[in-house]
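Handing you a structure now.
For this view, one protein chain was removed and the others were kept in their places.
All chains are identified by letter, namely A, B and C, in their written order; residue positions are counted from 1 within each chain.
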Amino acid sequence: MELDFRAPLIRERLSSIKLVVPVASPKGGVGKTTIASALSVLLARSGVKTGVLDLDFTNPTTHIMLGVDTASAMPEEEKGVLPVRVEENLELMGLAFYTRDRPLPLRGHSVVDALREVLAITRWSSTVLVVDSPPGLSDALLEMLRLARGSRVLVVSACDKLSLVSTKRILEFLEHEGVAVLGVVANMCKDCRGLEEALGVKPLDCVPRFEQL
Amino acid sequence: MELDFRAPLIRERLSSIKLVVPVASPKGGVGKTTIASALSVLLARSGVKTGVLDLDFTNPTTHIMLGVDTASAMPEEEKGVLPVRVEENLELMGLAFYTRDRPLPLRGHSVVDALREVLAITRWSSTVLVVDSPPGLSDALLEMLRLARGSRVLVVSACDKLSLVSTKRILEFLEHEGVAVLGVVANMCKDCRGLEEALGVKPLDCVPRFEQL
Amino acid sequence: MHEWALAEAVARTVEELVLSGRDVKHVEVVLGELQAVDEEVFRVALEELLSSLRAEKGVSVGGFTITREKALFKCNVCGHTWSLDEWGVAEEFREAIHFVPEAVHSYYSCPKCGSRDFEIVKGRGVQVRVR
Partner (left out) sequence: MHEWALAEAVARTVEELVLSGRDVKHVEVVLGELQAVDEEVFRVALEELLSSLRAEKGVSVGGFTITREKALFKCNVCGHTWSLDEWGVAEEFREAIHFVPEAVHSYYSCPKCGSRDFEIVKGRGVQVRVR
C-alpha cells in the first residue's frame, strides 16, 4: 500500500484501544451482527468501555440490532468525530450515520479509503473495540486486519454444511496471516457436536436459535 | 474502466445467453445460494438450458448446494473452459473448481480481474445464466452488472428488519442503475405481508423455512 | 468541521517522516474539492500543531502551502467524465461527504447514465506531498 498520510494517526487512534475484536465469517447470515451486538452490550454492562465499529459499509445494519436510530443520533464533531453513545460504556461508529438507509455501492478500493478516513478521524473512548465485519474475505476485513494486526478475531459459525466450510476457510486464512483467533462461537445450532467434528475445535459457546429474535 | 482486451470476447460469450439472472441481496444468509440453486434446477428440469455462475469468489458454496464435488469434477478445457455438467440442461462454473475448500482472500480489483478472466474463457451452452451473487454491493455485483447490463435481477429477501432494509437498499440501487428487476422472492418468512408493507412490492413468491434443509 | 483531525493526520505524518531522519523542507497539503475542507480553519489548526511539534518535540519543517484540486469523476458504466461544476452535489448531502467522501456514492450519480458505479478520479480529499 502506498504511504497514506492518515496511517500514523490511525495507529495512534487504535493504540488507545486495548483489544480489537473483529467478529467475522466469510458466510453471510451466520449471526455476526447479532453476536457482535450482544457481546458489546454484555461487555458494556459488565463495566468494560466498549466500542462497536460497523465495518459492513455497503450494507450497515449494526445500528438496527443495537436499537440506534441513525436519523436522530449523529456522531458529534469535536477535534474529530465522536462515536454515538448507545448507553453507558457503549459507543457505536459506522457509515450508516452518514448514508442512513440508502444504498452505498462501493468498489473495494473505496471501502479501503472510507475505512482509513473513519479510523483517522474517529476518537474512541473505549478499551475494547468490537468490529462487526461484513461477509467475505475482501477489502473490509483484509484492510481492518492490516491496520490492526494485533486483532483477536471471534469467528461466528452456524452448523450447516455451507457455514462449516466457510468457517474452515476463515480459520485457515487467519492462521496464514498469523492473526490471533479468540475462538469460534456456534450460533443457531441445534447441536454443536457436528461443528466440533468438522472443525476439530471446541466452540467457545453454543448459542441456540431464539425464536423471537 | 481502462480498455481491457477481454471485453469484446466477454460480450461475445454473454451474447449467446438470452437472459442473465443475478440472484442478489446485500444481506448475507437470506437464501441467495439456495434460491439460485433451486431456480436453476427447476429451469433445467423444465427443459431450459441453464448455467449457474458462482460469483461469491471469496467464499464459493453454490457447488455444495448443487451437490457437485469440486475434487472429482473439473471444467473441461476445449478452446476455452467448459462449465461442469451438473445434470442434463444444467452447467456450473465458479472458482471453487480451482480453489476448492481453501480460502481465497481477494481485494476488489482482483475480484474484477478474476471475473473478467472467467467470463472471457468460459464457453456457456446455456440460454439462461443464473448468477449466485455474494452479499454486499461491491465489486462482484457491480462488475457483473457492468458487463451484463441487460441482466434481470432476482432479489431474495428474508422478512426480518435487517433483511427488509437491505432489500430496500438493493431495489433503490438497481433503480438508479436502470437495471431491470424480476422481482423479490420472500424466503424463510412465516408471513410475507410485513415485506409487502415495508417494500410496497408484492413478492413473486413466499418460500417457507424448510426445517430439514 | 473536523478540520483539526485532518490537520492532525498531516502533522503526525510529518512528525514520523522527520523522526525517521527525513529532512522535510516543504509540505504541500492538497485539499480535494469533494471533501470541501474549510481552508482557513485547517490552516490555523495545522499551524498550531506544527508549532507545538517544534516546541515540544523539536520537530520542524521548512514550511507548508495549501493548494486546491478540482474534483473529477469517471463513470465505470458509460465512461463519462465530469466535474462538480457540470453536476453539483445537493446541499443537504455535503456534510456526510465532508466527513466520509465515499458517502458520495449514496447521493450522486453519473449525469449521463445515472449510475452510482463511478470513480473519484481526482480531488477526493486531503493529500500530502513532501519535499
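We take it that contacts are C-beta pairs under 8 Å (C-beta built on N, C-alpha and C of every residue); 3 or more make two chains touch, one makes a residue touch a chain.
Model, not experiment: these values are computed from the prediction.
Considering the complete complex, the chain that is not shown touches A, B.
When the omitted chain is restored, the residue from A:Leu142, A:Val156, A:Val185 or A:Val207 that touches it is A:Leu142.
The chain omitted from view is touched by exactly one of B:Val68, B:Leu106, B:Val156 or B:Leu171, namely B:Leu106. Within the complete assembly, B:Val118 is the residue of B:Leu66, B:Val118 or B:Cys206 that touches the hidden chain.
On the side of subunit A, the interface with the absent chain consists of residues 1, 142, 145-146, 149, 173, 176-178, using the contact rule stated above.
Touch with the hidden chain on the side of subunit B covers residues 3, 5-9, 12, 57, 75, 77, 79-81, 95, 98-99, 102-107, 110-111, 113-114, 117-118, 120-121, 123.
One rule holds for everything that comes next: only the chains that are shown with their structure count from here on.
Work out the mean CA point of subunit B and of subunit C, and you get 38 Å between them.
Averaging Cα coordinates per chain places subunit A and subunit C 27 Å apart. Multi-chain contact residues of subunit B (touching two or more other chains) are listed as 142, 173, 176. Residues of subunit C in contact with two or more other chains: 76, 116-117.
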